[in-house]
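Every protein chain of the complex appears in place save one, which is left out.
Note that the chains take the letters A and B in the order they are written out, and that residue 1 is the start of every chain.
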Amino acid sequence: MEWFVPIILTVITASTPLLLAATGELVAEKSGVLNLGVEGMMLVGAIAGFAATASSGSAILGILAAVVAGVLMSLIFAFLTLTLMANQVATGLALTIFGVGFSALIGSGFVGFPIQPLPGLSIPFVSGIPVIGPIVFGQDFLVYLSIAGVIGVSWFLTRTRAGLILKAVGDSHSSAHAIGYSVIRIRYMATLFGGAMAGLGGAYLSLAYTPMWAENMTAGRGWIALALVVFATWRPGRLLLGAYMFGCISVLQLHAQSAGVHIPSQFMSMLPYLATVIVLVIISSDRAKIRLNAPACIGQAFRPAQ
Amino acid sequence: MNVRFMKRTMAAMMAVGALAAGAGAAQAEDAKVGFIYVGPIGDHGWSYRHDIGRLAIEEALGDKATTTYVESVPEGADAERVIRQLAQTGHNLIFTTSFGFMNPTLKVAEQFPDVKFEHATGFKRTDNVSTYAARFYEGRYIAGVIAGKMTKSNIIGYVGSFPIPEVVRGINSFMLGAWSVNPDVQVKIVWANTWYDPGKEGDAAKALIDQGADIMVQHTDSPAPLQVAENRGILGFGQASDMIKFAPKAQMSAIVDNWDKYYVARAQAIVDGTWESIDTWGGINTGMVEMAPYTNIPDDVKAMAEEIEAKIASGELHPFTGPIYDQAGELRIAEGAVADDGMLLGMDWYVKGIDAELPK
Partner (left out) sequence: MLIRLEPRRQHSQAMVYLSPVLAIILTLMAGMVIFSIMGKDPLRALHTFFILPVNNIYGITELFVKATPLVIIAIGLAMGFRANVWNIGAEGQLTMGAIFGGGLALLFHDSTSVFLLPAMLVMGALGGAFWAAIPAWLRTRFNANEILTSLMLTYVGVLVLSYLVHGPWRSPDGFNFPESRPFPAAALLPVIYDGTRVHLGSLIALLAVVGGWILLSKSVIGFQLRVVGKAPQAARHVGFRQKRMVWFTLLLSGGLAGLAGLFEVAGPIGQLQPQISPGYGFTAIIVAFLGRLHPVGILFGGLIMALTYLGGELAQIMMGLPNAVTGLFQGILLFFLLACDVLTKYRVRFGSAAPKGRAA
């Protein structure tokens, strides 16, 4: 019974950075903003979190620094695309190029520098319960935050007025504006939230997943997070499913290799990507439902008529 | 005493000596050394170690040498241009530090016969292109011996990057070492299909541990697998650098890439005007392969490791000494013979007893 506990723990750590970053991106996209700079924001978050933790010794400060760094990165994006109405797709990619360089520049002094990993929760007795204890009560702070983030965003989007307004802005900015909502302000907030979550996703890598800093350590996870938002058809619940499915298959293919499955490893490494495509195809076949969820104004600039 | 000053003085004295000895024989000149790296120097792995070698040149040769590097050069069309730019801008010695730079190096070398080139881990040489590589498999044999002694589950976890001869040779050598002290050892191999993705490397290590491995070996660049070993309370080996800071309780040793001596010598040869195209495959004896201090193991295992290290260095022990059979049962290295370098270079078979398959 207990043999699968460590596997689940591995899946949780592999999925959490994806989930954190994707949750933020989902909110941004729901408001109509497509920010392809997730990878860059994650990297800057990772180094900011690492640098702050390494310098101060406090993981809390590190997490805060990562959030601030992510927000600042997304602020650049928001200013360019929302205030100056630059093209979102290109600006997002430019943000990634910028972030890769910027994080490497700050990080050059922190290569080969060890820190303590983010501590896991430890509740006397409860954390010791077999199976459930380590999985449910033994995680670090950011794992709980990532789950809470999904639940919170789901609640926000479906149950709160602000969430409905945000969706309205993403679906039809002209109508939302006509009713009197400030489209730009709402999109700013959504974009900055996206940046904060991407920063957290990066911090999870450098503080908890593999506590270290090395250039480009996200290794493409920002792109996977972006794909997961599409995979989830912009629904937070499915995001949770998608991130964990991706993490699970990534980890299981490693287990299969280790167990001696004689298939060339390149084909094993393809599995998470192929599975994502196949499941998306199955989900998407129901056209009507997708159309209801995809923000209609995604990627489009908005300028209030005066 | 200022070590840097001493080294410089010595280098200067050696240079003067060389000048006096070889006056007129060859054109002595200051070394202007260029490096191209496949990764960023901040990778804390392969490229990072080469950059440390570059700094060693500056340290040792002082104002006789200047160095330049270009990092993160992709192994595609760009490499040739960068190498050419280095040659064009007055560099007289250029190190191209990844296998994928082999053909671009040769192309540029042909156009710049007066510039000397040094290509790492390749197999094509010309009058102005040397090749060099390190016999990391020697270190892996020692690691295997330690692992064979230390494992309780008799399962070794091995995180590989890509199934290339360098890595396959390492796995074989490691297992030959392990079996020399413990015939029951088995290895489980996971290919991460990347040299560098800390998260994925770490996950591969976790998968191996979950399947019973109690010793972690890696042939990927980041400290992540060893870090995982530390967290899970098992033992392991570092790669490329001494990674003891990342795993103070887990690292038993590390197979360290040390290019310093070779790089300094080659730059010195430029200064002296004695550079020749050579093929260097340096092992423990040359210091190119270094074992990080043995830690977290009992004294008798440590003594054994040191003894084997000395034997390999002196040439008394060769990890690939016959009889060695491959998985199909074919005799690859005859009784008493040792593998020749050609066989080692292109090794694409596992030794008998390894339960895994290589893609053909």
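We take it that contacts are C-beta pairs under 8 Å (C-beta built on N, C-alpha and C of every residue); 3 or more make two chains touch, one makes a residue touch a chain.
In this text the structure is predicted, and so the values were computed from the model without any measurement.
Only one of the listed residues, B:Gln85, B:Gln186 or B:Gln327, touches the absent chain: B:Gln85. From the set A:Val100, A:Val143 or A:Leu157, the residue in touch with the chain omitted from the display is A:Val100, counting the whole complex. Contacts to the hidden chain, counted on subunit A, fall at residues 76, 80, 83-87, 89-91, 93-95, 97-105, 108, 180, 182, 185, 215, 223, 226-227, 230-231, 264, 266-267, 269-270, 273-274, 276-277, 280-281, 284-285, 287, 290, 303, 306. On the side of subunit B, touch with the chain left out of the figure occurs at residues 34, 40-41, 68-78, 80-82, 85-86, 89, 99-100, 103, 123, 162-165, 193, 342, 345-348, 359-360.
Keep in mind that, in the parts below, only the chains that are shown with their structure count from here on.
Taken in their complex, subunit B has these residues touching subunit A: 39-45, 48, 157, 163, 188-194, 196-204, 206-211, 213, 222-224, 227, 231, 241, 245-246, 355-357, 359.
Of all residues in subunit A, only 3, 6-7, 9-10, 13-14, 17, 104, 107-108, 111-114, 117, 205, 209-212, 214-217, 219-221, 250-251, 254-255, 257-260, 262, 264-266, 268-269 touch subunit B in the complex they form.
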